[in-house]
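Here is the structure we will look at, set down as structure tokens.
A protein chain is absent from this complex, but the other protein chains hold their places.
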């Protein structure tokens, strides 16, 4: 089961996970391992205090890129399920930006797959962050932190 | 903030995580990365259907081992917070067995630390699983799956 | 016949517009689309290119009626 969504509004990762696992196609006894990553907005970056952020994206391409990268990871690591959420729009420090959750029979595949989805997403998915610093000035984030 | 508990009763990982993050010492904008692993009971092992499981442990040693391994990982990876839960007692397929959640500034440290805690726990923490197979017979799990 | 051109993020702001349209020509490359759309002589090395929502390179040939997007390094996740 794959569930991929770009969210215009805030999301609660734990609520998303609980809801996903209530789906009739989610067989709880099949997957022994569930690896999850949640990326949230920090209130600092490159030595500066950040008070807000806007996430822009290229909607048609985002959807295709996320589908492709998830599908490739599912095949490679024989995953049972993947849940993926990514915020766009105006966000505040502490708000979740990305949620990646994978379910697999064993933990090694789960850890590897969750990390691979995050790295591929960071390198390929067409999202861009613009920060509002404490003095109100705007700054585009030029590169991601190394993974 | 470190929160480590061995649970005699079932726990809901998403509820534990939501509750942990509501603590006043949890500063949401500090940690950009939250890596989580949930291990649940599978309904199969070594080719057999498993209908139930009992988790035994050595309480005094479990507490010390978990504290030590978490503290070492916090120091090594400069983690902001760790939440750890491990079930003991009688469990059913689909029930959570272990929850490891770590918060860090960046994702590389979070992924590495979460995995290290799981591997060290699997190798060192004094828990033992006994399975009830579909014919009602009991079998001690002799070794963990490679991580 | 024409190519729909999209600009994103800091590139959109630098160029002062989110999109453009250029006339299609046979054997047209993504770099040539950039030059016609922006009036610049060459595609900068740090600009990423996608044709019909898939990454491509400056030398990639562009079909008629394609959607070609130019943008800076991505920073999601």
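Which chain is which? They are A, B and C, in the order written, and residues in each are numbered from 1.
Convention: a residue touches a chain if its C-beta (ideal position, glycine included) is under 8 Å from a C-beta of that chain, and two chains touch if they have at least 3 such contacts.
Nothing here was measured: the structure is a model prediction, and the numbers come from that model.
Shown chains touched by the hidden chain across the complete assembly: B. One of B:49, B:116 or B:144 touches the chain omitted from the figure, and that residue is B:144.
In the complete complex, the residue from B:55, B:91 or B:109 that touches the missing chain is B:55.
Considering the full assembly, B:39 is the residue among B:13, B:39, B:93 or B:110 that touches the omitted chain.
Counting the whole complex, the residues of chain B in touch with the unshown chain are 39, 55-58, 60-61, 64-65, 86, 97-98, 118, 121-130, 140-144.
Throughout what follows, only the chains that are shown with their structure count from here on.
Relative to the centroid of every protein C-alpha atom shown, the closest chain centre, again from C-alpha atoms, is found for A. Per-chain CA centroids place chain A at a distance of 22 Å from chain B. Shown for chain A are the residues that touch two or more other chains, namely 39, 118. The set of chain C residues that touch two or more partner chains is empty.
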